[in-house]
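See structure below.
Missing here is one protein chain; the remaining ones are kept as they sit in the complex.
Showing chain A:
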């Protein structure tokens, strides 16, 4: 006969009997039943203490030869031992196959992954192909330790940030409530004070002023309440802005960590994982785009060239004072001496012309003629 729901909750079933020592709750009301996720055989706390205190031992249930350890024993969460077992398996598998949706190329791949995970869980639960599934799972776990750990960290982070946000919101709500209460108190106090003031002035003043004094009191009250209302608005806006920025920061945080989580784990088990591109290490900055600044092919520059013509300049302070450096002259003259020595105009220009006439169908001659026509045309109009 299945025990009722209440009896599970308070473990108060009178008839419950430990399958190992046969002691019943009736005799021992404090009795607690424990299970071990190895074989899910139920036994009472005193049996666990008795059998497993001196190290691992076999399960005392007849026909079960699993070796159990004391530290793995825990309380049962669900009434149905099968559900308990499935939840355990699911938790373990989920911990290993903890890919996230943004790691997949497409929605389809993600769905396939989810299905595959369910299948593995079902296999383990129902005992079909257990050995192979386990082996696959272990292999995957070994190969992807890094990504598994990264995703675990991400999960933990998300959970904690969610928690944080919750507490923050609660705190804000509390503050708001408090402020509102304060507000209400103040208002009431002012109202009373104003009324008292009016009364005292009415008592002291002449009867003719009575109407004016009453009107004044009314006006003051109105003014105060409108000022208060605008103040409230201001505070509310500020809080809203604050909340918005908090949320944004949290969002950014989540995004950057998601970007960071990446590894080159590749496995046969899961298909359709997005290729993770590790950015190329940045090359040292090359300001000249591959050119060597002072590279020359025809000459090597010296710091000094003997020349009767240039030597006086070297000594001339008027030249030196202006910052003139004779090496500028050296490099310029030598560059001009060889710039274009290997340019063969008859070849290169005819090639260029051919290319031009193919592209624009405008050879040099007609271009020049057009220019001539253009330059003489407007002159005639002036």
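The rule is short, and it goes like this: a contact is a pair of C-beta atoms (placed from the backbone, for glycine too) under 8 Å apart; a residue touches a chain by one contact, two chains touch by 3 or more; residues count from 1.
FYI, contacts and distances are computed from a predicted model.
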Identity of the absent chain, which is to be given by its UniProt protein name, from "Trafficking protein particle complex subunit", "Osteopetrosis-associated transmembrane protein 1", "RNA polymerase II holoenzyme cyclin-like subunit" or "Membrane protein": "RNA polymerase II holoenzyme cyclin-like subunit"
Residue among A:94, A:153, A:241 or A:349 touching the omitted chain: A:349
Where the missing chain touches chain A, by residue: 291, 295-302, 304-307, 310, 330, 332-346, 348-350, 353, 363-366, 368-369, 371-373, 375-376, 378-380, 382
